[in-house]
Structures are given as structure tokens and as C-alpha cells.
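Shown below is the structure under consideration.
Only one protein chain is missing; all other protein chains are in place.
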Amino acid sequence: MQFLEKSKLGVLLMQLNVQYRLLVPVEYKGLTQFAPYSQVEYGVSQFYLDGNVTVSPKTVYLPQSEAMYKFSAQGKKLAIEEMPALEHMQVLFGVRHCDTKAIACLDKVFLDEQFPDPQYKDKRDKTIVFALACNNPKATCFCESMGIDRAHADNSVADVQVYDLGDVYGFEAVSEKGKACLDGLTGLNEGASRLPDQKPQSIAFDAANLPEKLKDMFDHPIWDEYAFKCLNCGTCSYICPTCHCFDINNKMRGTTGLKLRTWDSCMFGEYTQMAGGHNPRPGKKERVRNRFLHKLQYFNEKHDMSLCVGCGRCIAKCPVNMDITKFIRQVIAE
Amino acid sequence: MERVGVFICHCGSNIGAVVDCARVAESVKDYPGVAFSTDYKYMCSEPGQEMIQNAIREHNLNRVVVASCSPRMHEKTFRACVAKAGLNEYMFEMANIREHCSWVHAGRNEEATEKAIDLVKMAISKVCNNEVLMKGHAPVTKRALVVGGGIAGIQCALDIANNGYQVDILERTPSIGGKMSQIDKTFPTIDCSACILTPKMVEASSHPNIKLITFAELEKVDGYVGNFEVTIRSKARSVDMSKCTGCGTCMTKCPGKADDEFNMNLRKRTAIYTPFPQAIPNKPVIDRESCLKFKSRKEGKDVCGVCAKLCPAGAIDYEQQDELFTERYGAIVMATGYEQFDHSIYGEYGYGKYPDVISGLHFERLVNASGPTQGHIVRPSDHKEPKTVVMVKCVGSRDPEHGKSYCSRTCCMYTAKQATMIRDHCPDTKVYVFYMDVRTPGKLYDEFYNRTREEYGVEYIRGRVSKIYQDGETLRVKGEDTLLGRQIEIDADMVILANAMIPNPDSERMAQIVGIGYDKDGWFTESHPKLGPVETHTAGVFLAGACQGPKDIPDSVAQAGAAAVKVCALLSKDQLETEPTVSKVDNKLCSGCGLCVPVCPYKAISLETIQERVAGKTIERQVANINGSLCQGCGACTVTCRSGAANLKHFTNAQILAEVDALCQTIL
Amino acid sequence: MSDNSVKTANDVAENFEPKILVFACNWCTYAGADLAGTSRLQYPPNVRILRVPCSCRVNPQFVIRAFQRGIDGVLVAGCHPGDCHYTTGNYYTRRRFLLINRMMEYMGIDPKRFHTRWISGAEGPKFQQVVTEMIEEVRAIGPNRKLRDDMKVTVNTDDIVASVEADTKVVADNV
Amino acid sequence: MSNAFVYNFDQVQNEMRAMAKELLESGEATMVIGWEKGALPYQSTPVMIRSAEDVDKLIWDAYCQQNLSTYLIDYIYTDEKVAIFAKGCDTRAYNRLIQDNRIKAEKCIVIGVPCPGMKNAREAARLPENAEVPMANACKECRYPNPVVFDKRVGTDVTAWCTERDFSDVEAIEAMPADDKYAFWQSQYTKCIRCYACRNICPACNCTSCIFDQSASGWCSKDINASENQFYGVTRAFHVAGRCIECGQCEMVCPSEVPIMLMNKKFIKDIDSLFGAHEAGLDTNTPAPLSHFSVSDPEEFM
Partner (left out) sequence: MDYAYFPGCSLESTGIEFHMSAKAVTKALGINLIEIPDWNCCGASSAHTRGHWISLALPARNMAIAEAAKLDVAIPCAACYARSKQVEVEVSQSAETRAKIEEIIGRPYKGESKARNLTDILYRDLGVDKIAAKVVRPLDGLNVLTYYGCLMTRPPELACDDVEDPVSLDEIMKALGANVLQWGFKTECCGGSLTACRPKVGLDMTQKILDAAIKAGADCIVTACPMCHSNLDMRQAQLAKHDHNYHMPVFFITEMIGLALGMKQKDLGVDRHFIATEEVMCKLEEYEQEQIQKMMNEGGEA
């Protein structure tokens, strides 16, 4: 394990920012998200490590609005212009393991063997992830209950594991990419590896047999109790690291246009609106049920991993303070 | 799939001289939706319209854009043209590249062409969002209303009635007849005004299809073409029309005195009066300002009552009040006539200070046999026959500074007529006429004017009068004679001013009530100065006579006939085609909030309860419903409606957004 | 910053031709513009007239949409209160645009860029004068870069905040 | 001085529970909607009580912010008789929904609760455990803490701590030069992720189908950039202009902390100065300022 005094972190980030396009967690006027480190240099936003960011690093790989290709009509013919790939490599610094697990979930969806998503794949290949062990979780965190090890990268996403050891930071290469990147850095000195002491999480439960339990709860009255308070806004799905639904639409300017991929949410009515006016999920109950089941049951059945990584963002930001853990505990207790 | 045909018109050189029409046609050839694009010298001509119709068939176009003049001019023409080729007339848009482009950007050809291309792109983007619309139908009330009982109103009512339709004449004063009843003789034939007017009045009053509503005013007009609901205020006459026989004894003994407006206040009249002997209806009215009983009632006393005592038919009813009643009409003709310009603002002409300075209408009353002087031309001051009379023309007309900027058209002729009549009545009276120009724009007009000068020896002096003042017995008129280039002073016994014509002082209020336009001087605005002089922009409202602009009796009568034909054309239909460009509510989007209901000027929107199946259950909920025939398509509700449920057909949100996007400046 | 970077202020100085959109009510202002045409009253060709049945048909969202599409100035014109062909249409226009004009100024758009005026069918010269004045005023303050909806091609994680700072520096309106 | 000290939460809470029990047992209401404790101390969440035993779930503290009136919309087509607890602003929201014809009075029972002013949950999340949490922004300017309309009520009226609105924040922005104003709004609306939480919580935004849910209508593309977000922001502000009851929930629920009330308050300030003072939601018959006019409105467009 290699060590770095906490005070020298800025220097390290400067180096990274020179070699790569460095993205770090920042706070900007109340909104915390991942942004280019140049913003911290300009003093526009503040470096923010003391908690997980509200808008998850999903935006790095699946931006909220992204052009897939540009098309224009020349006379009667149509010309398509692909979007350029990333110019240079990126480093994503400070990702906690709930988010790395979330990216692993997204990989299951977007890096499918037969139909890998080119733009997603391009970003994943060109990004080196510095995962940060999470010492003091927020009151809304419950990643351990969802089987996530806050200290060790147990998935293929993290390239370097960073530990906050009180006065120093510990760096441990996990993947080849990570090792190459660390070698390129100076100022790190070798030492015996040790682990940070991590505070326990306030919420804890065993979600092991959750999917089985949920299998026959499709018509359970519990849904009324939870769904009635939901407003069907898109907050939870947009800030959730694992929600990955998107809508394809275009944006025209006269005879040229862009084919856009933008986030969408199953909570919106228009999401399942069909031609002719029929909507298979007309009300709140169906939509909340669908979201919970997709996260806790359907994804497991397909990919044997839960689509909820216990980051607790939805608990913090839901306008009506819906609490998924209360739901899970109630299901477990059934 | 939109297949738009674009046709750029040169309009001879009107557009072609400034806009490169070929380039415009060429540059929109590949615009989304365009299947065919060409230009031609005269799109509105016969061959031009045929070209459109052939193109529609050949290229099976389902939308057409014509870039030419203002849609206010030829939209109807081109809609009919595309309809003939089997295309729905609302799948058509126009781009105005003449009034809004070539005519106002002369010499800037390059930029004008760029602008034309933009305007055509806007029209194409809009037409791509047009939908097929069918004209609606609304019932027609087979009854017309003529507002104003002058010669124009009477003639129009007669022409309508003779076509078999019911018509009401609404007159503000106690009797029909209007200004013409005050006039003694009419030019150019000098036949007696009353002789040609009173038969018409009698014919109107006795015509089975005509109802006279006199001493009443227009209060409120609702509804729309074919279905006007007019509220009329019938002012209290204090005489029961059904009982009164018109014997006139009450008028003989009435102690109340008031200025006789009909005789231009040259004499007094009784409080209970008929305006003039041949008045129709020949039933008196009590003027409550000058009637002793009503005046005393104000101070809590109750005196006089002579007329009630004398009246053999017991028709006097002091308790009568104004009453409002509503009537339904299919068409309205405005014939509110003109008023004389108040020349007292010309202090230098001494009006009001010198009694012998009078206006044209005053003279008409002097020379009229039933007038205050029984037809003798005498000076108001001392009732002596004037030896020298000076007539001053263009008092108030053609004077943008203090008066009106326009020429009042009739003064030259009636001044010549009055001069002839003076010379006729008092052969040895000298008559001078100060003029700027003499305008005799009619049949036998100029001959009449020449006869006035040659046979009747009237002295025409080309020049303006600067000042008139009392100089002892006579009026000293100071002016100039521009032809001789010298100042001139005349001692006149009487001066007659030829005042300008202005619209009825109440014209602006009435225009707002009926919902038609008026110009800066208050004349009603016709739909087109040349091609639509008797129509207005409001369907179903027509104009007749001087209310549309200064004009003499022949023109007024001609216009009255024209307006009558338009009314009859309208009333001849059992059903009226209503424009389909009205607002419509999409029930799926409407949440029944009712914010649009108070916004509609025509009260066309109401909340209706509908039944719907939601999640397997039939429920009832309220949605806004727009009555297509009442709605006139203003669009106020479409902006109040937050969810876009109310949308105005032919001007939908999508169409307007498409037009805005067509101008897009941003780059991707 | 993406490739179609917003034009910086200085490269536009001299030959800037503003594009003005006029929402003209069919019965009065459109007729006034026609009258300006028939009387051959010349005015600069920067104006595009969009016909609406009544000024009360103009939704403030159209005006903001125009600025999004890069139009430099918007005029909403209708009949004088009392003359409206639909009797009360322009009273609603007045209420709406008294509010939305203040809000647009509150959002930082230069008030010279949006006007609401009453122009009747007989006021051809007034149409010419209002339009010419507006074009000169907008030409003086340069192209509008506020509210523009230039598509930022998000090639990679070009996050939102970076674009803010770039925009804010460039966007200074009358730099 | 937040008058939470004088105000006795627990006493009102007990009254609420008793009222709920009585309504459920008598069958007058098939369901009572109130608040229960959420996951965190500064979170209370709406709860639906159907049986009398569960009434003890009901709590009443300084974080019961959600406006329960909007839930009534979901039940107008059912034969449920729904009772809700309603603070001063919630009752104004109730009037708003009645006036907008979205709920039927006979299906609802409004239990008025005098409100001492709710605490700012967002600040509470940032502050350490036992710090003094300030009052929510909208509650600072609240002039109607006591319910303006109710079928039943609990607790005793509180004295309003503010008599007129404070437009100093709006005036501060008005005074800024044009570019700074634009930079301010653009940076704020760049943060917006168009989750529509502000629209869905707002009692004035109660359309069955919103134009931002009809992407085919062409009003606003789903692209996320400062321009489209500002179009959404100002359009929504215009739609609720003259109808907004100033409950401040839009600002509270925004995950990006965009100061949405600054826009609504600008419209409120202008409506008051231009068309006469107007308070939305105090009754159900005063017409909305933008759906009527006065001939003597100020004339600036001659």
C-alpha cells in the first residue's frame, strides 16, 4: 500500500488533472455531484469529501442528456454523423463502494455481450476509478445491509482503492489500469498496509431472502400503504445510482437535428403511456410497486445482484420522505 | 406525409422588382415537407390559379403555400382556388412578401429576398401542422337592424324590406329624417329636400316589414353574424304612443320653452314638441329638461300639467321611464350619419360673438319655408334682408392644425347651391365666396357651379378669410385674393361658414358597442377602402351613408342600397357558414379547472359533465366545453389554459411554435 | 466547451443584423403593417411578422421560445384597449405582458429586447416608427445570447457546472 | 423567536389522535391521512390510517411539512371519505383545489391544525444533532398560520408572527445589473435535473396532464440545459402566478436547492402592485387575477 499525507492530496490531484481529465466530488450552490477538478481550481465549486454526493457518478457514464448522433438532410438524402469518442482518459476520484457497486449493476445492463452500448463502453474503458473506503456513513446509508463491503472493492469497477487513514491516505492498486496510473504518480511512499476503522451504519438488516419474499407479494396491501404518499416525481429515480432508464427523442433545428438519449423515470406517467391512450401503470401504486420490485426482485432474478446498493439518496431527497429500508424491514418481518 | 406546394408570386413588379422570386422558390425546394416549388408572375390571376390546381393534381400535394400579398386581401381567393382542386381550403397558408417585404424594403433586394425566404419557411412550417377543417353552420335570424334614421338608414331599410325581410330602424331623435329633413333644397337639381324625403319617410313608416324604434339608443350588442342580440334603451317619451293621435293641441299651450335644436336654436320650441311638422312618427315628446313639471319635481313641487289636461286622448304619461329590451337580428347596418364641425374654435371668425355669422345648416333653416323665418332670408340680428353676403369655405376642413385634415366633399356644392338660392330670393344681394379650390365631383355638379357664377353672378374669390369682426352695422371680412395678389376687405351683412363634416359625436362609443373599427377622426372603418366600402371587419355589420366618411345624398343613397344587398345576401341563407377556426378543448388534457370560462368574450365556454372509464370504472368529471358557433376564435382561452387542452384550430400551439422555430438562429 | 461555442461578443461588432419577431394581431397591427406597406413606408428588413387572430392569442411561452431560438427582439402588438375586434382580448394581453415583461427583466434579459405596443389598423406610420426604433436599439446592444438553446453536444462527462461558468463569462450582454 | 416554545406539540398531537380515533370509529371517515415519524429525526412522512388502533402512529412535530390536500385528488373517484390534517397553508391549498374544481368538498373532511411554523428540514440535515434549527423560509413570512377553512379543528389558534410579506430578497435581485441577474438564474437553473418534484408537490400545479408531460406537444424538449430548464421554471411560475399560496414546498423539496420561490414572489409582488393586493386560496370565490381584467389596469403600452 502506498501512503500520502492528507495535506498533499491537492498536489496529487493536480498531477492527476495534468495527466488525465480528473473528476472529483464537488459542492456547487447546494448541489453535490462529480465535476471536473478545474472547477475546484477556479474556485467555482468546493471539493466535497465528507459525504456521498447527491447526483451519483452515474452521470459520468450515462449523462442526463447525451447526443447519440447528429443527422442532417441534404436535399432528399440523410447524412448521419457519429458523436466523437472521449478525447483523453479520465480519472474518477472519490467514488464510494455503493456507487462502484451501482456502476457494476449498470455494466450488467449496458455492457451486455451481444449488444454493448458503444458510448457507455467508451466511457467505462477510458475511466480509471479511485474508489474511496467510506469511514463515516450518513444516517441514511444501508449499503452493508445490501451486502456491500465498504472497505474493499469486491467488483470490477474500482481500479485503485483509497483509504482515509486519519492523517494519511492509503492507495492500493486493484486493477492493471490502476497500477499503471499509480506508477505514473510521484509523492507516494510505500508502507505496510492497514485498514481504516469504519463507523457502523445505523440501519442494518439482512436482505438475503428479500427477492423470494417479494415473489408472491404482487397484490399485497403493503403497496397501498407506501404508494399513497408518493408524488410520482422523478427525484428518486434521477438521483439513484442504479436507475438507468432512458428515453430516445430528437431535437431539431430546421433540417439538422440530434438524436438525444435523456434520462427517464418509471414514475412519470408518460413513461408507460401507449398510443391509443392506454397506460399499463396508470396510478401511483403500480409505479411504486414496479420501482421497488425492479430494484429488489426482478434485477436479482436476472443478474443475481440487487439493483439497490443502499446509498440512501432516495431516503434523503424524497419530497415525502418515503423510506425504502422501512419497506424492506417490513417485508422481511412478514 | 406532408407534400407542400410552394408558389411565389411576382405580383407583376410589386414583388418581383425587389424580391428574387426564382431564388426564393429554389431555396425552399428542399425544405422539409416541400414537394413542389415554383414562382409565377401573377399567382392570383386565372392562369396562376390554374397552375396551382394542376400542380396539386400532378404532384398530389396535400398542402399549399402562396407567397404574395396580404392574406387580408387574397386569402379567400386562394382558398377557393385550392378548394376547386379538391384540397381542403384550410390546408393553405400565405406568406406576405409584398406589404410586409417588397413594398417596405425598396432597394434592399438582397436582404428583402432573405426575408422573403424566412417568411416562406415560416408559412411552410405552419402549413405542415395544419389540419383539415370544415366550415360549421349557424342559424340566421331573418331580421335586420338599421341604426340611424337618416336618408341612408331609411333607404337601406326600404331596400331590405322590399326584399321581404323584417327590418327595424333605430333612431335616437323623436323622428326619422336625419340631417336631410333640416335641409331646404338639394343640389344639383335644387329640388326641395322635404319633397323627396318625406315620401320615403312615409313609405318607411307604413311599410309592413319596417318597424320604427324612435327616441331610442343602442345599449349593448352581443352575439355574432346571423345571431346578434341587441339591447335597446327606449328613452321615456312621456307620451303613450298607442293613445296619441298626433293632433298637436298639447304643443299649442305648453308654457315650457327650450332652444329648437332642429332649427339650429334660431327660435324657441315648446317643452312638448315634434322636431318638425312632417315628423314621423308625428307624435310629440316631452323634453324633461325644459318641461316645467319635471323641473319643479326636482325641487319637490309639482306644477303645470297643462298638456295632460288638454290631451283629448289622455296620452300624456309623466311616470314613463326608460326601458331596456332585447331583440335578435341577423345583420346590423350602421347609418348614424354626420354632424356639423363646431367652428367656435375659430375665435377669429367671431362665431357666437356676432349673431350674423352663421353656418350652412343655419342658412338652410332660414331659407326653409317651415323654418323660423318662413323662408325669408334675413339677418338673425335685425331680421333685415342682407345686401352683401360673404360665404367662407373649408371652415374646419383641410386644416390639420385646428380642424380636420380631410376635405368634407359636400361643402363646395352646398355653398354654390346656397349662393344660388340667395341670388334667387334677393336678386340685388351681392354674394362673395372665399374658396381654396372648388370641387364638383359629380354628375351635373360642375355645370351647376358654372351656372352659379355666370347666371347668378356669384363672386368667387380665391383666398382665405383671416378675420371677421363687427364694424358698426356690418361685418368687416378681411381676406386675400391670391389671384390678384392683394388683400381684400368686404363689409358684409351676413357671413355663412361652410363647416366641415364630422361623424356623429357618439360614433366611437357605438363602434365599441358593435365591435367595429373607427379611424382617428371617428369615421367607421370599412373592410377595404376600394373593394369593401359598405362592409366592416366584423362579419354581419355593414355601413351606409356619411358615418363611413363625408359624402353627399346621392352617394349615401347608393351606399344604402349596396349595404341592403349585402344584408339580403346574408339573410337569404337559412344557415350561415361559420369559420371553423375556433377553439376546441381536448377532454384528455382538460382538468375542468374552469379558468378559461370567464376569459371568453363571447361566453362560449361552459363546464360540462362527461362520463369516462378510468381504471375499469365509469366516472363523471367536469371538462370545459366550447360552443363552436359562439366562439369567434380570439384565442384568449388557449393562453389561460395551462395544460394546452384548449387549442385554437388553424392557429394551434404547434403551428405557432413551428413558425417561431422556422426563424431559428441557434446552431447545433 | 463543445464545438459550436457561442459566438463571443467581439466577433459580431460591425455587421450584426438583429432578427426581430413581431406577433401582430390580425385586425389591427397586421392591418397597420399592411397600411405601412401600401403607403410604402420604408423600414429595415430585420422584422418577421407572425399573424395571430388577437394579441390575446400570444402565449408568453412563445416569446421565451423565440429567445431560446436565438431571436434578438420580440414585439407583441395588438389593438388599442377598447378597439379589440373581440372586445376584451387586449385587456388580457395587457395583464399578462405587464407581468411577463417585468419577469423577463427580472431574469436578466435587456428590456430593449421585448416590447408590447398598441398599434391600430390606421397607424401605419406608428408601426414603421416602433419597428425602426426597436431594430436600432437592438442593433446597438448586439445579439441576444441569453436563454439561447444552443445544443451543447455532451461528448463526454461535460458536466453541467462547467458550462455555467463558460456561459457566464461569455454571456455578458453589452460587453 | 420561533414560538415553538409556547406551542405544545404533544398536546395537539394527542388531540389529533383522539380526533382520528373518533372519526374512524364513528365511520364518518374511511381513512385519515396525517404524518408519522420518518427515518430521520428531521423527517416526518404522510401516513394513511384506516383502523382506529393505528392512530398512535400519528405524530405532530415541527417537520410535518408535506401538504396533504393534494392527496385528496386521488380519491375523488372512489367512495372513500378522507379526513386530512391541515395546517394554515394546507387549508389554503385545499381552497385552491376546490376552486380549481379538482376535489369535491363532500368527499373530504378537513381537520384544521394551527401551525407554529415548520422548521427548515434541509438545514436540519446539515446541522449537527441538537443544533437550533431555523424556521423554513416560507414559514417566516406566513400570515395565515391558523386554518382558513376547516370542518373540524384541533389545538388553539396561534397569533400570526408576521403581517406582510418580505420582498427584500426579490428586490435584491431586481437591483442587480442585467448580466448578473442572468448569471444568477442561469447558474441556479443549470442545477435543475427536471425531476418535477416542485410541480408534483405544488397544489396550484394540479393539471391532469401537464405540458411538460406531453413531450410530443413540442413546448419543451427533454434536453437538460440551462435554457430548457429556465423555460420550465418561468413557465411554471407563470402558470401558478396569482394562484400560488406561498407554502414554499417547491423550494423545500428541490434536490438541487433552486430558489424557486424567488420567481413566484416576483409575480406576487408585481400582481399586488399592478392589479391590487391578492392572496390566493383564502376563499374559493375570488377570481384568479389572470383570468379577469380591469379596464383601469396600468397602461404602459401606448
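Each chain carries a letter (A, B, C and D) given by its place in the written order, and its residues are counted from 1.
The working rule: a contact is a pair of C-beta atoms (placed from the backbone, for glycine too) under 8 Å apart; a residue touches a chain by one contact, two chains touch by 3 or more.
Since the model is a prediction, treat every value here as computed from it, not as a measurement.
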Full-assembly contacts of the left-out chain, visible side only, are chains B
Among B:D191, B:E348, B:E577 or B:E612, which one is in touch with the chain left out?
B:E348
Of B:K29, B:R451 or B:R476, the one touching the omitted chain in the full complex:
B:R476
Using the document's definition of touch, tell me which of B:H425, B:K467, B:R509 or B:K573 contacts the absent chain.
B:K467
Residue numbers in subunit B that touch the chain omitted from display:
346-348, 350, 353-354, 466-472, 476, 478
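FYI, only the chains that are shown with their structure count from here on.
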Return the distance between the CA-based centres of subunit A and subunit C, expressed in whole Å.
42
Starting from the mean Cα coordinates of subunit A and subunit B, work out the distance between those two points in Å.
72
Give me the residues of subunit A that touch two or more other chains.
28, 65, 70, 251, 253, 258, 283
Listing for subunit B: what residues touch at least two other chains?
588, 599, 614, 640, 653, 657, 661, 664, 666-668
Write out the stretch or stretches of subunit C touching subunit B in their complex.
4, 17, 19, 21, 26-28, 30-31, 33-34, 36-38, 40-45, 47-54, 56-60, 62, 65-66, 68-72, 82-83, 85-89, 92, 96, 120-122, 128, 148-151, 153
In their complex, what parts of subunit B are in touch with subunit C?
70-72, 96, 98-101, 103-106, 108, 111-112, 114-115, 118-119, 122, 512, 515, 517-520, 525, 537-538, 581, 599, 601-602, 632-636, 638-640, 648, 651, 653, 656-657, 659-661, 663-668
Under the stated contact criterion, what part of subunit C meets subunit D in this complex?
60-61, 64-65, 68, 80-81, 88, 91-92, 94-100, 102-103, 105-110, 115-118, 146-152, 160-161, 163-164, 167-168, 171-173
